[in-house]
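Apart from one protein chain that is not included, each protein chain of the complex appears where it belongs.
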Amino acid sequence: MEKILRQEKLREWVDTLDDCEVYAPAFADSVWNFARVEAGTDIDLSHTNTIGSVKAFTFPQREVFFRFEKKDGVPVLTPTLPDPKPTVVFGVRPCDGRGMPRNDTVFNKEFEDPYYWARRNKLTLVGLACNQPHSPNCFCQSVGGSPHAEEGLDILMTDLGDRFHVKGVTAKGVEAMERGRDAFDAVSDADQTEVDKVHETSRSYPQRPIGDLDAISEALRESFDSPLWADMAQHCIGCGICTFLCPTCHCFDINDEVISPTTGEGERVRTWDNCQFPDFTMHTSGHNPRGDLGSRLRQRVNHKFLYFVENHKTQQCTGCGRCITECPVGIDIVAVLERVGQS
Amino acid sequence: MTDNIYLPKIGRIVGIDEETQGARAIKTFKVEFPNDDGFEHDCGQCAMLSMFGKGESMISIASSPLVKEYKQFSIMKMGRVTSAFHAAKIGDFIGIRGPYGNQFPLDDWQGRDLVFIGGGVGLAPIWPVIQTAVARREEFGKITVFYGARTSSDIMYEADFERLKESVEVQLSVDAPEEGWSGYTGFVPANLMDKAPPPDNAIAITCGPPIMIKFVIQNLQALGFADEQIYTTIENKMKCGVGKCGRCNVGKDYVCVKGPVYSWAELKRLPQEY
Amino acid sequence: MVNVEEIRDYAAGLLEKGEVKSVLGFRRGSASAFAEPCTITNVGEAASLVWDPTCLNNLALYLVKDRKQQAVSKTPDTRPVGIVAKGCDSRAIGVLLQENYFKREDVVVIGVSCEGTGVVDPRKLSAKLKGRTASRVTFAVQGSTSVAGGRTPGATDGADGINVSVYGDETETVIPAREVLADRCLECRAAAPALNDVVFGNTVEARDFNEPFHAAKEAERLSEDERWATWERHFDRCLRCFACRAVCPMCYCPECVVDSTTFVVTLGTSAEEKANRIRWCERSANTSESAVYHLTRAIHLAGRCIDCGECERVCPVNIPLRLLNTKLEKEAFEMFEYQAGHDIEQASLLSSFRDEDPNSFIR
Partner (left out) sequence: MSNPSQTTEVQDFEPRIVAFLCKWCSSAGSDLAGVSRIQYSANATPITIPCSGSVSPMYILSAFNKGADGVLISGCHPGDCHYMEGNYLARRKLYLVKELLQFIGLESDRFRMSWVSAAEGAKFAEVVDEFVEDLRVLGPQNRLKAER
């Protein structure tokens, strides 16, 4: 389904989603992030990209698996599977959209993750094509995506100035459009020509090149023991920015949080974790298979451009560029791949 | 609704054996499922054990798959969770989810000689294989079990070893012998060289401290064992056990799913990340 | 004004004479117009050093890192390290010396005066450029706004503002420095490094920006409920990526008291030690736990924070962390006449006291 939505009708459409929780980018504290849209307020889709990726909707920073307590000396476990309202997220950039099916793979492969899917099944992603790259670090096209890629999105919107072109990609997306059908107009030939032109132009901007992705995987395989890794990680500070902001990084930790040591009450909680932290792989004995920053940088890059490819036949990177832009010390995954490729 | 992969079943400790003492003490726990919701497992698989309020730890299932009434775990006191296990008493409740990981390909080894080489708590992961092989004794050729501990009092499953001697060759060794010790004195790899089991039509299965495994494999190769004839298990830090949390990988393999059992031929192809 | 060629020559000279094993400095990054840290070890690399308003990092962090590497190395290279240091960075070195983290002779401080300006706040710049991205950022030099036209000797960096070009449009726009400088630079009291082996650039006394502790004083003015509403929002959105801690030269503890991610374990650590370690706050990134983390960190930096603003700069969700530290430095200055990093001989803030310290708050 393809429709035209005039800018001023956006709110009319959003208002028809009144049984859903609607989120959209909002600029607060000098950063763009997804925020709840209160009924009767406008959505501002002038954002570049949100600082946090859309992954937090299905993989929140804190997920309680279950509560535990003791009754008559016997542990009683109460699972806390989330039961969210249907959630619609506007303004999702195509790079984030493409992150979603990659996360689906992870949380679905050998064992299905019920917490992830409880949220995922209720989630509708309304994408917004990038008419031009919002950062010189964008490289979606270098990893098989595009500024108007539909993969992972339920709806793709394209900004045509005074109006949006809106395309329902999945059944879920079409349904969300159906509900606001009165707000939409038909697509004229002129509209179609314009949207095609906007998409074409959006693809024509230069992006950071990576080159042949198969060759990159091969180069990474060959470079496992290369001294390059230590060199490239020389100034790494070992923080979690790159992975926490990444739309596809999904590593986590599980801990018991005790509420009362006397009653034995507590919660088992999943939190985000990060392959760049020193304790991530450290055995209880103190032995650490990835004990230095070089091996941890290698893990991050290999996971995305080698291991995930070997396991799932696609890169686990969608070229959003957040890890590059936000790295405090200028570590640049595209430059890393370039150096590995040249070595 | 699918099964909740993170929700443990409740287990009850019905037996505790003190195997070794000291800073790295080992205890063996027998665990029953009071709610009759237990699971079957294969040789080499692991389970994620919980002490509620302390956390979870991935532990090899040390009992034979043929034993259905309980599961057995030998746990070395290492950190928060394992210390809680060592403080536990018979009747205490734990959480248990699994089984996780792959298995020793016992069916592929029919008709062959089996050489087991274990050291310290490393006997636990291969113990179910030994038990199963003994139970299906006629399917295999000669079976030899090498096992080494620091002292004779540190030998795990001591009572079971006596029974084992009836059907297989047992070669025990200690690093520091007491008076009256009749077995071999010295490290396991040396005992292996001393007895020199023939490699023809044989499979070697080893587990123990990393340094022991390293020398055992060197010595097996010196004895003429090919890489495909050598099996071992590896371990890495694990949190989820289901291939998602991202930390136990060795190259592209999540050890919790693709491991812990590897032939040396397979392991050589993986990067050294364990 | 600072002539970057002089910095390059000096660094090359240190390396050539073998006086240092390496020089920590800034070079052009691959990712953006902003400079990135570099460690150069041979004379030829000195040409890659840069100096401009995008040299944000406090490189003293890498002196700490070097020290840590030496501690675990079997054959540590104990030769001195050269470091390009702004005023704030040199104060960081001062605190590390005060705390005996290394010795004065272990470091050659190549001081660079920020003169009448400072470094750019990337978020302010981005807002100023309305989403476009800077491709080149330089100091506008008094009397000579055109870099291509050569620099006037004796001119002062930045008094006329910051020159900015954006991608796809190489014409330079001059933005008044006040509008894009980092808050810490607007409040800086010593833009020229007092602790140094050499200084490039002049000391500019009259910097017509904000009074010291300006932002903290503004934040204090809010009502109690407004303050909590603000900080609750800040703590709530913390990702606990620990970038603030990782980037701080003063957060050198091998093991951080508030979380498990840095718990040092050796083969000799007993099971009891591991089992009994107190978890002061949980790993969950929620308001209460993140508050414990940030407040603990702030207190641990009291009298040690030299206001390089790195914690605030690196925070991906823009939590104004610097406020917590400058609030405490303000109290240290006003109540205890203490300034971090100013005197390497002085006793630290929390290991000293005076009879006239405030007492009226105690019942």
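List of remarks:
Chains: A, B and C, in written order; residue numbering restarts at 1 for each.
By definition in this document, contacts are C-beta pairs under 8 Å (C-beta built on N, C-alpha and C of every residue); 3 or more make two chains touch, one makes a residue touch a chain.
It should be emphasised that the depicted structure is a prediction, and the values quoted were computed from it without experimental measurement.
Here the chain not displayed is in touch, across the complete complex, with A, C. Of the candidate positions C:A219, C:A243, C:C308 or C:A340, contact with the hidden chain is made by C:A219.
Touching the missing chain, out of C:V4, C:A127, C:V198 or C:A291, is residue C:A291. Checked against the full complex, the candidates C:T230, C:S270, C:N318 or C:Q346 give a single residue touching the omitted chain, namely C:T230. What subunit C contributes to its contact with the hidden chain is residues 216, 219-220, 224-232, 257-258, 280-282, 286-289, 291-292, 295-296, 298-299, 302, 323-324, 327-328, 331-332, 335-336, 349-353, 355, 357-359, 361-363.
Touch with the hidden chain on the side of subunit A covers residues 67, 257, 259, 266-267.
Heads up, the rule we're going with is that only the chains that are shown with their structure count from here on.
If the chains shown are joined wherever they touch, the resulting network links each chain directly to all the rest. Seen from the C-alpha centroid of subunit C, the farthest chain centroid is that of B.
Between B-C and A-B, more contacting C-beta pairs join the chains of A-B. Work out the mean CA point of subunit A and of subunit C, and you get 31 Å between them. As a whole-number value, the distance joining the C-alpha centres of subunit B and subunit C reads 51 Å. Each chain gets a centre from the mean of its Cα atoms; for subunit A and subunit B, those two points are 39 Å apart. Residue positions 54, 78-79, 82 of subunit B are each in touch with at least two other chains.
Residue positions of subunit C touching 2 or more other chains, listed in rising order: 274. Partner subunit C is touched in their complex by these residues of subunit B: 23-24, 54, 77-80, 82-84, 86.
Remark: subunit B residues 1-8, 10, 50, 52-56, 78-79, 82, 93, 95, 210, 235-237, 239-240, 242-252, 257, 271-274 touch subunit A in the complex. Against subunit B, the residues of subunit A that register as touching in their complex are 65-66, 68, 73-75, 77, 79, 81, 106-107, 109-115, 117, 224, 250-256, 258, 261, 264, 266, 268, 270, 273, 275, 280-285, 287, 289-290, 295, 299, 302-303, 306-307, 310-311.
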